[in-house]
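Apart from one protein chain that is not included, each protein chain of the complex appears where it belongs.
Chain IDs A and B follow the sequence of writing; residue 1 opens each chain.
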Amino acid sequence: MPEKLKTNTPVEETEKVTPLQFLKKHVYDITSYMGLVLVAVLFVIFNSGPRFMFNLSSVIQTASVYAVIALGAVFVYSMGFMDVSIGQQVGVYVILMILIGNKVGGVPGVIVGFLAVLALALICGAINGAVAVWLGLPSIVTSLFLMFFFTGAQVLLMEGTGKNSIELEQAVRPEGRNEYSLMLIAIVIVLALIAAYFFKYTKLGKYTRAIGANETTAAQSGVNTIKWRVIAYMALGVCVALGSFVLLTRTGTAGKGSGSGYAMDVMICLILGGMPLSGGMKSKISAALVGPFTYVLLSNDLTTMGVDLNWINFVKALIFIAIVLLTCRKKDGVLPR
Amino acid sequence: MSKEQIIEIRHMCKNFGPTRALRDVDVSFYRGEIRGLVGENGSGKSTITSILAGMQKATSGEMFYKGQPWAPKTMVDAQRHGISMVLQEANTIPNCTVAENIFAGRFDEFSKLGIVNMKKVNEAAQQLLDSFGISHIKAADSINDYGFEDRKLVEIVRCVNDDTEVFVVDETTTALSLEGRQLLYKLIHKLKDNDKSVIFISHDMDEILEQCTDLTVLRDGEIKGNLTREEMDAPDAVKRIRYLMVGREIGEAYYREDYDSSHRPEVALELKNLTFGPIKDFSLTLHKGEIVGFGGLSGCGMHEIGRAAFGLEKLASGSVVREGKEIKTCLEAINSGIGYISKNRDTEALILAGPIADNIVLPSIPALSHASFISPKAEKKLSDGEIEGFRIKCNNGRQWVNTLSGGNKQKVSFSKWTAKDSDVIIMDCPTRGVDIGVKQFMYKVIADMKKEGKAIILISEELAELIGMVDKLIIMKDFEVTKEFTRSPDLKETDIIEYMI
Partner (left out) sequence: MKNVKRIFAIVLALSLVLALAACGGNNGPKKAKIGVGLYSDAGPAPDSTKAYLASLTEKLNVEFVYTTLTQTDEAANISKVQELIAANCDGIIITMDMGMEAILKECQEAGVYCAGYLCDFDTSYNNNYDNVFKNPYFLGTVADGGCGNELKRGYDFWDSLMEYNEAHPDDPVTHVSFTTFPAWAFPYQQEYVNQFIEKCDEYNKTAATPIVYDPFDESTDVLMFSPVDSTYFSKHADIDAVMCICAGEFVYGTMVSAGVDKTIKLFAAGYTEGDNANFGSRGNGTYQLELVCAPESITYPLVLLLNKINGVEFKDMPAEAERRSCTSFIINSDADMELFEKSIYLTNDPANALLTPDDVYNLTAFGNENATYAGLVEILNHMNIEDLAK
């Protein structure tokens, strides 16, 4: 019997894929990579002057904070969830690192401050992941709660200091601009390699994508969805803590508005990088690198091209809408849960 | 008797990426006939009708309807011109009344100055329902109050009206109860008698042979043969049709051939006094190498038993025990070696928007993970093995599941658990919507599993399949066990049916 069954193994003829079909299939990847190439080329063209290196390092400074956070956010976004509290978390973490760092003093102070913030970030991750499940709420609700909570915390912490801006006494960045850029690039590369490993070759990445694609199926296939949801949010937490540190190296100070807008910026970066908001199998780690650099280079290009600085946000919004329209299909349900 | 041609299709081709779903198809449909369309999954039956009914466009080719070139823009457009289609999937609008569903898009007929007279709508809808003989559905009720089968009937009422010239039934009967089927049969015969044309797609060979006046067989996107009523009545018709469909001899072996209902002594899974929902005090002991079947009508509670055995139901009392350990969640079930093929393939069993390979390996990931690392090579080896073993029709493992035909999707759902090498597999309607070639293959897999000592729960709405496959058959009705049968060559469907209804 088995012999007979084997007689007609249907083998599909593989035909040549037309360029159009290829384009359609890879529209996410192509638009995002083409976008990065385009803004990079424009950057080189419009920055041929003596300020090339200066502007390049400005771009690296801004983009690396986004990239560090986005590398963690990829795990949450690939589940089709999001975290709107990122910005306020960053604000509070930067303030706490300064307060603790100054209290303890010196390099140990910075380390203690960072570890404290890391612990807090992990707790927030657990809250975002677990409490949402426990209370049967969408994760966006708990992250909204955290957002309000941290907004309050940030204001209270700053009012406690009685100052508009506080400063870390210990220097945390190399004096030279180029050395600083190299340090940032090193941080981003190391973190990207780690994140890529977890995303591509471990349960974390595979399970978060499966949850994003179909949570019921994932659960019925042996994925402990609650556990991995929590872990994914904690991974984001680690990256938010790291990103806060990177931001601190840039400013050395913090205020009431530190970190504001980061949640949306990270979301925009990921979308520009080709991340589907609905998560799932099309999620990709490269979005966390491509997106931030595209986003920041775009701002820089628009500035150097002479677009009125107050119009830049408007132009960015137009480009963003264009990309969303290009890459998303209604069928996929692009709105985050 | 020469019949009037109503639809003519010439040189129709349809490509989905590299897959050629239709290859230069020429076919005509006539008034006064019920034309059966049969073929394996992915042979192109639904592709033809969906192009005809305006759901999608052909890659090339021409269509003529009543002698005029025919290119419907949408399904609504096609319906307005007289071509209606009922689909396999649910297509009603939730949270609306039955009447609103029936007259969706046609409210202007009932409105004066923009105000819709809902009373009139309800009356008209009820009249329509009655005329179809479905008086048990009330027009003013919410559609949510009705089950899947009744909703299907509402859909039929919606798309068949006086203007309907061509009526396409695409695998609708699998979703219908016995009563519903009778209604549908009556309807299509009435249409035929009124000189309309019916196109009837089904996997149920008996149904096709009973109801159709003509038959067209498809394979791999090509027409392989046309049978007249006389040919369909020939004694070896079934064999001939199957041959046309599969392109080779099926052989006699379809179900299990042995009647050995013995099993190994070790207990594989125990359901102890399960009470949950409407189910009271249900117990079952499943042994290694045993196939226990559940039969009954779809609302009888057998699907719920399957879910409970996999830890998906919250039990009021009782327990599911495997190897001395109580199973409370589906996670524990999977870890203890239980697999579950859900009846709701597209929503629960598969990640449609994902590669075949990822679907297959998903339950096996913990086993593939070594010190957190999951080797892509090992993953590929495992999934390619299953794709080959199950002969899943695809270009490669990276192809997305939603590009596969129903039968191939079902194979993916099946292969998840063979890849994991689960010892207990709960199968809920594993062959639903699957054509005979695949069915035969699955039956062989199930029989082999029994030989390997796997324990299987087979829940099915097809009695022939249960009789052909299981060692012990449990029949349920209204959430209670009404009868148990043991495997025997003498067991007949008629013996069983009385315990079901």
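Quick note on the criterion: a contact is a pair of C-beta atoms (placed from the backbone, for glycine too) under 8 Å apart; a residue touches a chain by one contact, two chains touch by 3 or more.
The structure displayed is predicted, hence computed values, not measured ones.
Novice: Taking the complete complex into account, which shown chains does the hidden chain touch?
Specialist: In the entire complex, chains touched by the missing one are A.
Novice: Of A:Ile100, A:Ala116, A:Leu204 or A:Ala254, which sits in contact with the chain we cannot see?
Specialist: A:Ala254
Novice: Touch as defined at the start, partner being the missing chain; which of A:Ser85, A:Ser278 or A:Asn300 qualifies?
Specialist: If we include the chain that is not displayed, A:Asn300 is the one touching it.
Novice: Give me the chain A residues in contact with the hidden chain, please.
Specialist: Where chain A meets the chain not shown: residues 47, 49, 51, 54-55, 58, 61-62, 65, 158-159, 162-165, 167, 177, 247, 250-261, 299-300, 303-304, 306, 308-310, 312.
One rule holds for everything that comes next: only the chains that are shown with their structure count from here on.
Novice: In angstrom, rounded to a whole number, how far apart do the mean CA points of chain A and chain B lie?
Specialist: 42
Novice: Within the complex, which stretch of chain B touches chain A?
Specialist: Touching chain A: residues 15, 17-20, 220, 246-249, 251, 253, 310, 312, 330-331, 334-335, 340, 342, 347-355, 358, 362-363, 365-366, 369, 372-376, 391, 393-395, 400, 416, 440-441, 444 of chain B.
Novice: For the complex, which residues does chain A have touching chain B?
Specialist: For this pair, the touching residues of chain A are 1-2, 4-5, 7-10, 12-17, 21, 25, 200-203, 206-207, 209-210, 213-214, 216-224, 280-282, 332.
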